[in-house]
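Down below is the structure, laid out as C-alpha cells.
Only a single protein chain was left out; the remaining protein chains are all shown in position.
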Amino acid sequence: MTETYALEATHLTKSFPGVKALDRVSLRLKPGEVHALLGENGAGKSTLIKILTGVHRADDGTIAIDGRDREISSPIEAMAAGIGVVHQERNVVPEFTVGENIVLSRMPRRAGRVDWNTVRSEAKRCLALLDLSIDPDTPMTRLSAAQTQLVEIARGLYTETNVLLLDEPTASISANEADRLFTVVRRLREQGKAVLFVSHKLEEVFAHCDTVSVLRDGKAVLESSPLHSHSRDEIVDIMVGRALAALEVPDRVIDDSAPAVLEMRGVATSVGHHDVSLAVRSGEILGLYGLVGAGRTELARSILGLDRITAGSLEVRGSAVTIRSVRQALQDHRIGYVTENRKEEGVFLGQSVARNIAVTVWAKLERALGFVSTKSERSLGATFVGDLDIRVSSQSQLVGELSGGNQQKVSLAKWLAAKTEILIIDEPTVGIDVRTKRSFYDLIWRLADEGLAILLISSDLAEMVTLADRIAVMDQFAITGELDNTHDYDSMSQSIIRLIHGTQVA
Amino acid sequence: TKAPSSASGAGSTSLASIKVALVPGGPHPYFQPWIQAGADAKKDFGLGGMTFNETAAWDQSKQNDVINTLAANGYNAFGVFGVSPTDINTTFKTLKSSGFAVGSLASCPAGATDDADFCLSTDVETAAYKAGKATIEAMGGSGVLVHLTGNNVDSNTQRRIAGVKKAVAETNGKVTELPDVTDIDTDLTTAQRAVADLLAAKGGTITGIVSTAYNPAVAAATAVKQSGLNIKLVAIDDDPTILAAIKDGSVYATVAQNPVGQAYVGSFVLGQLGSKKCTMKTPGVTVDSGSFIVTKANVTTYDTERQATTKKLKSEFENTLLNCK
Amino acid sequence: MTPETQQHGVVRRVIATPRFFLAIVIIALVIFFGSVKPAFFSGPFVIAPLLTSVAIFTVVGLAQMMVLSIGHMNLAVGQMASFGAMFMGMSYDLWKLPLLVGLGIGLVAGAAVGGLSGWLVARTGVNSFIVTLAMSFALIGLVPTAYSALATGSAFIAKPSGLDVIGRDSFASFCFAGYCGPNAIPIIVVPAIVVMLIVGYLYARTRLGRELLMTGSNVKAATLSGIPTGRRIVLAHALSGLLAALAGFFLASSTGSFTPGIGDEFMLQSFVGPILGGTLLAGGYISVSGTFLGIVLTLLIRKGLDLFGVGIETLNVLLGLILIIALSTDRIRLLARRRSVKRVQQTDALLIEGNPL
Partner (left out) sequence: MNRSAASFFTSQNFTLFAIVIVGAAALGVTSHGGFFDSISVTTFFTFLAVPILIGLAQMVTLAVGQLNLAVGSIGGFTSCLAGVLISSLGVSPWVGALSCLVVGAVVGLINGSLVVFTRINGFIVTLATMTILLGAQYGLVGTRTISSTKWESVYALGRASLLGIPVIFWIAIAMAIVLRLAFSHTVTGRHLLASGGNPIAAGLAGISNDRSVVIAHTVSGLLCGVASFVSLASLSGVNQSVGGDWLLSSFAAPIIGGVALTGGSVAIFGTVLAATIVRLVDSARAELQLAPSWVNFVVGAVVLGTVALGRFRAVRAARRIKQPVAGSSVTIVESAQ
C-alpha cells in the first residue's frame, strides 16, 4: 500500500539560461510533518518552491497533491490546490495597508465590492496567529523590516492550506519572533498539515523539523530522511559535498594598550540614538549586538554621515571629526561600510565584477583627463577575485549573475580595494550558506590580523560569539553594556540577553 | 529619374522638361487650392510635372528635407512657402545654386533680401490692415477691438499685428485695441477656450474682433454667435466654415487671399524661368497676389474678382516683370 | 575556456548586440532604396542632407543618452536646445561676438538649465520626468517671450563668419591641389564625430563616465560606495543640456537662423535613437554607436519614405509601425541572449512590462 502524500513532486527539472537549477528533483511531504529543505546558496531550494507555487513552470516532472496529479501553472492554481507559501524575498505592496497586503491573493468581496470589514477581521485573525497586534489599517510603509517579514508570514497563513512552504522566513527576524512562527508551525503539524521549511540556520532546523531533504547543485542528494538520524556535521557534509573541517577559532592577541582608531563618546543622533560610546582599536573586532531594530544599522549610517550626529563626539585616530558623506568617510578617514542590504545598497547587479570592485578606487586610478585604464581596473579586480576566492567566470561577468555569497564578497572587496583601515560590516552572512559563512569568518579574522579595525554588526548570536573580540550590546538606540568575549556560547548569550532585558520587557 | 544637374544646362529647354514642386509650410486649409491650381497650370502651360507636398509639417528642417528629396526626384522648379521666414533664404540660395527656378509663394522671406527669383504673396500687412478697416467699419467707426492671431514669434504675425494697429491708429482714438491675443492658433481647443475666456472676461466691452489666424477665426465665429453679444467679427481666408458663417451672418466679413493665383501664376513663372525662356528683370521682386474683402454682399461673387486679379497678375509678369527671349 | 571558444564568444556577443542588428537593417535598407530609387545616391540632395540630419540628431540622441545613463529622462531636450541657441543668437546678433565665443556662451546656457533640472532632481528627489516636464513648460513660456522682446522679427539672423561653413558646406568646398572633397559629405559630420568620440571616451575610459553609469545602475549603492551621486546627477543633466544646446546650434547653422522653434522636433527622436541602440531606460548601460545607428535607421526610413513620395499621413503611420516592429523584433532577439536576460529583467521590474514572473 503506498502512502498518500500531502504533496509529492517527482523528477522536477528546471533550467534557466546557463544554469540547470533543478535536475530531476523529487520531494515528498507527509501530512503532519515539518520537512526541512537544506542546501547551499544556489542549490535550487527557492526554485523548487517557486515551481510548487506556480511562479515558474518546471521543464519536466509532475506534482501530485493528496495523491492526485495537479497541473500548477500559476500562483492561483497553487492556492486552489491548497498550497500556501512565504517566499524568500519580501514582496509587499507598499501603498496598501497591512490588512490588504495579507488578503491580497483573495480579496473578500460582497456584491462585487471589496468587503473592507472582512479584510480587517481576516487580517486580524492571521496576525493573531503570530501573536501580533499590528492594526490591519496601518500603512505598510510604517513597518520595520522585521515587521514586514512577519506580515509576509501572516499572509502565508491567510488561505486554508494543507501544505505550507516557508522559504527562509526567519532570515531577518529575531529569535523571539521566530519562536512565534514555530508555535504556529507546531499547531499546523498537530492539525495534520505538511510544512516545508527552508533555512540556513541549522539550530532552528534541528529544533523544529522532522524530516530533511538536501539539494546540491540542483540535485537531490538526500531525499526525505528522518532528520534525527543524522548529526549536524553529517548534514553539513551532505550539503557541501565533502567533509567540512570543524571551525577553528583562532587565538587572537589584541594589544589592549593600543589607541582606538574609531571612538564615539556620548553620541546622540538625529534618528534617536543617545549615550552611545564605543571604541575600536586597529586589529580588533568589536561586535555590536542587538535585536533587529535596535538601531545598529542607523548608528553605522550616522558614522558615515548619512544621518546626523547631534551630540557627543566622533573621533577617528584620536581627533574629533565631522563626517558628512560616505565619500568623505572613505577618502579622508579610510572608513568603509559593508551594507546589510547587499542587493539594494551593496552591489551594482547590472555591472561587471571588475567595476563593482573598482568603484571605490577610480579616484586613485585616475590619470590625466579622467582616464582610467581598464587594465589597471582589471588587475586590481583580479587581485581580490583571487584573494577572496570569488567564483566568477570572468571579470566582465555581471554581478547579478553571481550567487548571493559571491555577491557579498564583491560588496566587501570594494572596501578592501580602497585600503580602508576601519571597516563596518553589517549582517555579513544573512542568507548565506554554511560553507560560505565559514570562509567569511576566516576572511574577517584575517583582515583583523592585517590590522583593520572592524565593527561587526550581526543579529546572529552564535556568529557574534564566534567572531568578536568584544561585544557591545545595543538596545533601543542606546548601548546597554559591553562584554569581553569569552567565546563560550552559553555564558555569553546569557550575559547578552541580560543586557538587552535590562532595559526592555520582552 | 533624371539627374538634377541636367536642368542647369545652357540654352532654353522645353517647358515639358520643367517639373514644378509646390511646397507649402505644412498641412493647412489655406494651401488646399494649390493642388487644383497646380494641376491646371501643368495642363495649361504644358509643364512636364507637378507635385504638391505638405509633409514639411511646419518645421523648417523637415521642409528642407522635403525640398531636397524632391530635387533628387527630378523636380527642378520650386514654389515654396517658407516655414521660417528668417531661414528660407538659405534654402533658396541652395536651390538657386543648383540652377533651379525658385519662387517664394504666399510668404516672403523676412528682411529686405529675397534670394528666390520672385515672391508672389499676399501683402500680409495690407491684408491685415484691410481686415482691421473692415472691422472698424462694421463697428461703426468706434469701440473696442481685439486682434486674435497665431504664433507670436513668426515674422508674418508681427506684420499682421502692425497692419491691424495701423487701421486702429487711423481712427484717431475712436477705436481702442485690447492687447493682442497671440499663440492661439495651435489647435481648435486652445483657440476656442481662449476666445470663450476672452468673451467671459471682456465680452461686455468688446465691440469688434479681427482674427488673422485660422483656428481662432473658426472658434470666434461660433463663440460670438452663441454669446448673443453684439460683436462684429472679421476673419481671414475663405475656408468653407468661414464662408458659411458669413452667409449666416455670424461673421461680418473675411479677407480672402489668392492661393489659386499664387499657385497658378507662380507655376507659370517658374516654367518660364526654369526653361530659360525668360529671366526676372529684378530678381527677388515682391508681387502682391491680392486680398479681397468678402462680406455677405459679395460672398457668392468675390471669386470672379479674384480670377480677374489672377489674370492681371499673369499679364503683369509677362509684360513687365519677365524678360523673355 | 579555450581561446577558440572565447573568440567564438566574442563574435557571438558582437552579433547579439542591437548595434549589429541595426547595422544589418541599415545596409539592407540602403541597398533597397538605392536599387529601387537610384536618386537615393544623389550626393547634394539626398546623402548630404541625410548626413546633416544624422549629425544633428545624433547629438540630440546623445543628449538624451546622458541622462538615460543615470536612469533619468530629459523631456526638455528640445527646449534646452532652443534656450541655448537663443543665447548663441543673442551673442551674434546683439553683441556681435565671434562664432566660438557665442557658441561657448550658448553651451554654458544649455548646461546651466540642464544643471538646474539636475539640481532640482537631486535636491528634492522628485522624479526627473516631472522636473524636466515642468522645465520644458517653463522654457516654452520663456524662450518665445524673450525672442519677441529681443529679436526683430522674432529670430536672430546675424551670421558670424564660419556659421555657414559648419551648417551648409560640404567637403566639396575644400580643395587641395585641384582635387575637391565629395559633395555628399557635409562639414557638420566632423564636429558630430568629435562629439561622439568625446562622449564615447567619457563613458568607456574615464572615471566620470563610470561613475555616471554606476549612479544609473544603483544610486543607493553608488552613494554608499562614496560616489557623489548628487553631483553626478547634476553633471549628467548639465551635459544633457549642453549637448542639446550644441544640437540647437547645428540645427540653426544648417537652417539659417536662431529661432524659438529650434528643438521642437527633438524630444521624440532623442528617445528613439538611444533606445533602438540598446541604451537602457533604467540606467546603467549606454551605447554611443548604438545611438548613432538608431538615429541613422529612423532618419533613413524617413528619407526613403520621402523619396517614394509618401504623404504626411502615411508617413506618420508607417514611422509608428516601423518603430513598434523594430523594437519588438529587437526585444525577441534580446530575449534570446542570456546576458541580456538579466538586463531585461531589471528593466522589466522597473517598468512593469506585464508579468514579471
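General remarks:
Think of it as A, B and C in the order they're written, each chain with its own count starting at 1.
Operating definition for what follows: a residue touches a chain if its C-beta (ideal position, glycine included) is under 8 Å from a C-beta of that chain, and two chains touch if they have at least 3 such contacts.
None of these values were measured; they are calculated from a predicted model.
Judged over the whole assembly, touch between the missing chain and the shown ones holds for A, B, C.
Contact with the chain that does not appear here is found for just one residue of B:M139, B:L199, B:V287 or B:L322, B:L199. If you put the hidden chain back, the residue from C:R19, C:K37, C:H72 or C:R168 that touches it is C:H72.
Screening A:M79, A:L222 or A:A329 against the full complex identifies A:M79 as the residue touching the chain left out. Only one of C:V25, C:A282 or C:I301 touches the chain withheld from this view, namely C:A282. Residue positions on chain A in contact with the hidden chain: 53, 55, 74-76, 79, 87, 89, 91-97, 100-101, 104-107, 109, 112-114, 116, 137, 141-144, 270-272, 298, 301, 306-307, 341, 344-345, in rising order. For chain B, the residues in touch with the chain missing from this view are 27-29, 31-32, 152, 178-179, 181-184, 186-190, 192-194, 196-203, 215, 218-219, 221-223, 226-227, 239-241, 244. Although one chain is not displayed, chain C still touches it through residues 70-73, 120-122, 124-131, 133-142, 144-145, 216, 219-220, 223-224, 229-230, 233, 268, 271-272, 275, 281-283, 312-321, 323-324, 327-328, 331, 335, 344, 347-357.
In this section, only the chains that are shown with their structure count from here on.
With centres defined as mean CA coordinates, chain B is found 73 Å away from chain A.
Inter-chain centre distance (chain B to chain C, centres taken as mean C-alpha positions): 35 Å.
Separating the CA-averaged centres of chain A and chain C is a span of 43 Å. In chain A, no residue reaches two or more other chains under the touch definition. The multi-chain contact residues of chain C, meaning those touching 2 or more other chains, do not exist; every residue touches at most one other chain.
Within the complex formed with chain B, the chain C residues making contact are 37-40, 42, 44-46, 49, 53, 56, 144, 147-148, 153-155, 157, 168, 251, 254-257, 259-261, 264-265, 302-303, 306-307, 309-312, 315. Contact residues of chain A toward chain C in the complex are 17-18, 55-56, 304, 325-327, 329-331, 337, 339, 344-351, 355, 359-360, 362-363, 365-366, 369-374, 393, 398, 400-401, 414, 418. Interface residues of chain B facing chain C in the complex, by the touch rule stated above, are 1, 3-4, 27, 51, 53-55, 57, 59-62, 64-66, 68-69, 71-74, 84-91, 94, 98, 110-111, 152-155, 158, 183.
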